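Left out: one protein chain. Kept in place: all the others.
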Amino acid sequence: MSFLLPCPHCGPRPVDEYACFGEVTTRPAGESPSLRDLTEYVYFRDNVAGVQREWWQHRDGCGEWFLAERDTRTNEVLSISEPEPAPPV
Amino acid sequence: MTELRFLSPSQCAEGSTASPLRRALDGAPEQVRDLSLQGVLELRGDIARVEAGEGEELVRLSPRRGFLFTPGDPFEAVARVRAAGVLAYDSTGALAGLALEGEQLMRRLTDLELTKLPAAGPFARVSALVLRDEGERFRVYVPQELGHDVALAVLDALAGLELAP
Amino acid sequence: MRLGPQPRELIDRSQRVLFTFDGRAAGGYTGDTIGSALYASGQRVFSRSFKYHRPRGLLCCSGHCPNCLMTVDSVPNVRVCVEPIRAGAVVEPQNVWGSLDRDALAVTDKIGGPFTPVGFYYRTMIRPRFMWPLYEKVLRNLAGLGKVDERHHGHSRYDVEHRRARVLVVGGGQSGRAAALAAATRGPGVVLVDEGMRLRGAELEGVEVLAPARALGIWEGGLVPVDAGGVLYRFRAERIVVATGALEQPLVFPGNDLVGVMLPDGVRRLIRDFAIRPASRAVVLASDDDALEVADELREAGVAVPRVVDLRTAPLGRIEAKGRRGRVSAAVLDGRAVECDLVVASAGRQPSYSLLAQAGARVEYEPSRGIFVPAELPAGFEALGAVTGEGCATVHPLRSSGARNGDKSFVCVCEDVTTKDVDRAIAEGFDSIELSKRYTTVTMGPCQGKLCQLASIRLYARTTGVSEATVGTTTARPPWAPVELGLLAGPHHEPARRSSIHFRHEEAGATIQWAGPWKRPYAYGEHPEDEVRAVHESLGVIDVSTLGKILVEGPQAVELLERLYPNRFGDMKPGRIRYGVITSDGGRIMDDGTIARLADDLFYVTTTSTGADAVTAWFEWWNAVWGYDAEIVNVTGALAAVNLAGPRAREALSRLVDDPDDVAGDAFRYLDAKELDVAGVPCLALRIGFVGELGYELHFASPAGEHLWDRLVAEGAWPFGLEPQRVLRLEKAHIIVGQDTDSESNLLSAGMSWLPKLEKDDFVGKLAVEHVARREEVERLVGFTMEEDVVPAEGAQVVIEGRPGGRVTSARRSEAVGAVIGLAWLPPERCEDGTRFEIRVDRRTVGARVRHGAFYDASGARMRA
Partner (left out) sequence: MKDIFRVRRMWRQPGELKRRYDVVIVGGGSHGLATAYYLAKRHGITDVCILEKSYIGSGASGRNTTIIRANYRTPEGAAFYRESVALYERLSAELDFNLMFSQHGHLTLAHSDRGMVVSQERAEVNKLLGIKSEVIGPARIRELCPQLDLSDRPAYPIMGALYHPPGGIIRHDAVVWGFARAADRLGVEIHPYTEVTGLERDGDRITAVETTRGRVEAGQVVSATAGWSSLVAGLAGMRLPITTHILQAFVTEPVKPFLDVVIVSGQLHVYVSQTDRGEFLIGAEIEPYTTYKGTGTLSFLEYSARHVLELFPQLERVKVLRTWTGLCDLSPDYSPILGKTEIDNFHLSAGWGTYGFKAAPIVGVTLAELVATGKTPELIAPFALERFHTDTLVSELAAAAVSH
């Protein structure tokens, strides 16, 4: 079992219960980006040793997706938040 | 407009449905009971708007997700909840349910905190919904397609505690 | 030889226990360990060392060192000094050619020593190259300790228990017990874990005592697994108190590994716990008060103690142990020989800080006391007693000044590493502690550095002239002590997904195989082609409950799906079905399936059998990104599904529905979706044709699985499995995502250029499709027929000018087509209908021809019938 990741709904749980979708990326906006802009977005990553904003889903728990800021050097989670824009209620 | 009848075991002709655990629990000790065909709804939307009726139990996983356990006909409960503006799906057929007794047995199967139930989390290596009743009585719901193996794992854990014959 | 009753002895002299040792009868008392019983009966040599096969006897008597490793009941590498005695146990020495007392391989110690310095194997046996396998075989046979019993297939019982504690105290010494009792006064939830036998069954008020049990390590999140024999307790505690005490450190001097050189605590255990007189004449080399007390205890036990040296006040220049046949015969102290059969020697105590270091504590060197102490504990941890350094100090463990040739002073008894080996490694340039560790293997043996790390650091510091603080320690990693694979593995079950119809397939004698996370029927008999024929000629039924099934519902369900798929859905009428493929934003094909519109705001999506979870997560993730007002509900398990297919499908179905007109040709067209009660079971019926014949996929509540299956079979439907389905779909040139495509395949190359609707504002993968369309094509997926009646392997290579030029992804013999057919990736210039190419089959190439369109019923008349 690995580090505990706090789920906004279920509280801290072992990371094995989650699916990780990696660092938050920015999808190229506008009509048709260049191949370079597209491939930068699809393949290239900052892969920082430091605080990374990333997507997680509590797969084995409530099932919800959320965002976490985690220090990849220590696995410490500094904050979690619900996705923006929040799903309309 | 569809009413999603095809999701509801209660809409099937009498005698046409069977529990996914009936083979695994054939001859099982009484600490383990099969709850698989008891009515349950999966809820989506503003869960706060759902009112549990008589004998019903609402389990809230997040503000937008939950389950409603109902002693009545879940097909009818779906209509009622939908009328209140919340999406509901009959998931009676989706889940295999087990009633278990004993904290130690539970601890052999899940690392969920038994004082903080209900909760969704791993149980016997599959995703589950775990509820606590009075004393050391628990209910566990797992995907029905994994139910057979989970039931065997429960019986095996009982054997490990020398509680089962 | 046993002493009279000792006040705190663990043995029950009324209970004699018999076992066999090395083929002979042996015995002891209840409460003995196998090691204490053997020692009491006069056994002194317990093992042969890893490399030199030197005789070794009890050293620590606390389960840390490798000296008492034996095979017990076929289990290799058991530390018999702490293994409880049990009746009938079969105990055998290991790593011995001959017997413990006469080991033929001890010759390596005599003549091999000079020829096998540290790392010798890197420098020898290089040439000639063909000899290496032979050398290697010899090396491998010499290495290793115990033997795995190859016939052992016992699936022992191991359990795992998930536990919580308010306070978990590791270590049941004085400070651990006091901490536990104090914590217990503040409420329940206090657990004390101790390795030793002493606390077995002990009662501490308000404290749950687990003993003998061993905390294996501290993992992230404060997870502490505890080895309690057949059960692994996985503790999470709000507060963890580490009171693991200290470890006695051996002195390093020539002959320090001789049988009869022991650590004080080990000697004390023999006397106190097992009432054994450990020797007749002992020399005590003490570095702390505890060790001095052992001298008194020895005397009380009737052992002559001709010499006690307190190394703190009377430093000796040179210590040497002399031996006969590997057993101590004298201690030579600054040149003066003292005859003895026991040398009790220790360099003092080093805090046992491993667990704290694993938890993230920093460890620093205290030069004044010669020990490493934990500093800066992470939050939630507390350290108490000797582990903090309290009462700990060591003298310099190296006592071999004035070393002579032929001296062997062991820094590491596990790996037979001598001071000379370490010195040599440093001289060769392995001049960091980590490099030196890797080269000499010091600290890498069964004790994992417990008895050798400090000495190796101090030796290293002395030789290189840097301070111990600069040298530093190597990383502390779990486990703290070796743990059985079986215990970590836990119970044996591996959950498999089974459809609600699964047992009907087993009852029908189907061959069951894994298909992704599911168990599925491969075929029902020996001849899958019979099942294919039944579908073509009459009626077949296959369990497709494994298909992923997802409901997408909400005011913006259309918008969501139109952005997830390259297809259009807004123009679909309720009750219609469309084939859809999802791609990544890089344009790679991820999954495919059908999308049925059930209502304006409700869609029913199917995915591949292995794709359900990933596709659901993918949908949900994008929806979290975009925030559409739509819900995604995975109903894969809620619904069973069967595909009823064949020319007789309509007729059979019409007999099971209330009104046969509901399934008449005009009322239920190809690609229609309809709710129907079939044999009393409400179904969502989808008229689709994956297998190429008239067919209906019936999706219905799982609990009705067996009932509906039975009814369909009773109507004459032949059950068919995955293999016949693969043939049937290949005849239609329908692809299987993940088999015919790989992680790089895109829609255009896979022949689905008709699918993406580029006029849509956006969909996942749109940007990539646009670029792919502009780019030169590299390969394309096409159908082919073989020129000969041979079936190429799936994965067979298309050979162009002797080089790989493409690959076959699917191939089967089709009776209906009368040929071997398949799908292959080919260079675009070779994809014209009828183009000949060659496929490697076994050691030759066989011709094949490109064939566009379906192989069977190209017009689709049969499935649209």
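Each chain carries a letter (A, B and C) given by its place in the written order, and its residues are counted from 1.
Everything below uses one rule, namely that contacts are C-beta pairs under 8 Å (C-beta built on N, C-alpha and C of every residue); 3 or more make two chains touch, one makes a residue touch a chain.
All figures in this text were calculated on a predicted structure; none of them were measured in a lab.
A.B. asks: When the whole complex is taken into account, which chains on show are touched by the absent chain?
C.D. replies: Looking at the entire complex, the absent chain's contacts are A, C.
A.B. asks: Write down which of C:G429, C:G509, C:G665 or C:G818 is the residue touching the left-out chain.
C.D. replies: Checking the options C:G429, C:G509, C:G665 or C:G818, the one contacting the hidden chain is C:G429.
A.B. asks: Of C:A228, C:V363, C:M444 or C:A599, which sits in contact with the chain we cannot see?
C.D. replies: C:M444
A.B. asks: Since one chain isn't shown, list which residues of chain C touch it in the complete complex.
C.D. replies: The list for chain C reads 50, 75-77, 95, 114-115, 117, 120-127, 129, 132-133, 136, 139-141, 143-156, 158, 160, 217, 219-220, 223, 225, 234, 424, 427-432, 434-435, 438-439, 441, 444, 446, 448, 477-479, 482-486, 488-490, 492-494, 496, 513-516, 522, 544, 547, 586, 591-592, 607-611, 614, 690, 725, 729, 736-739, 741-745, 768, 771-772, 775, 778, 793-797, 799, 803-804, 807, 840.
A.B. asks: Identify the residues of chain A touching the omitted chain, counting contacts across the whole complex.
C.D. replies: Within chain A, the residues that touch the unshown chain are 1-2, 14-16, 19-20, 22-23, 35-36, 38-40, 42-49, 52, 54, 72-75.
Rule of thumb we're sticking to: only the chains that are shown with their structure count from here on.
A.B. asks: Is the number of contacting C-beta pairs greater for A-C or for A-B?
C.D. replies: Taking the two pairs in turn, the one with more contacts turns out to be A-C.
A.B. asks: Take the average of all CA coordinates in chain A, do the same for chain B, and state the distance between these two points in whole angstrom.
C.D. replies: About 30 Å, centre to centre.
A.B. asks: Between chain A and chain C, tell me the centre distance in angstrom, where each centre is the average of that chain's C-alpha atoms.
C.D. replies: Measuring from centre to centre gives 27 Å for this pair.
A.B. asks: Give the residues of chain B touching no fewer than two other chains, as numbers and ranges.
C.D. replies: 45, 111
A.B. asks: Which residues does chain A have that touch at least 2 chains other than itself?
C.D. replies: Counting only residues that touch two or more other chains, chain A contributes 1, 14, 59, 63, 87.
A.B. asks: Along chain C, where are the residues that touch chain B in the complex?
C.D. replies: My answer: residues 157, 159-164, 234, 236, 491-500, 502-503, 518, 545, 551, 553-554, 598-599, 602, 631, 633, 635-639, 675, 679-684, 699-708.
A.B. asks: How about chain B: which of its residues touch chain A in the complex?
C.D. replies: 45-46, 61-65, 111, 116, 119-122, 127
A.B. asks: What residues on chain A touch chain C, complex-wise?
C.D. replies: 1-4, 12, 14, 19, 21, 27-28, 32-33, 35, 38-39, 41-43, 55, 57, 59, 63, 65, 75, 83, 85-88
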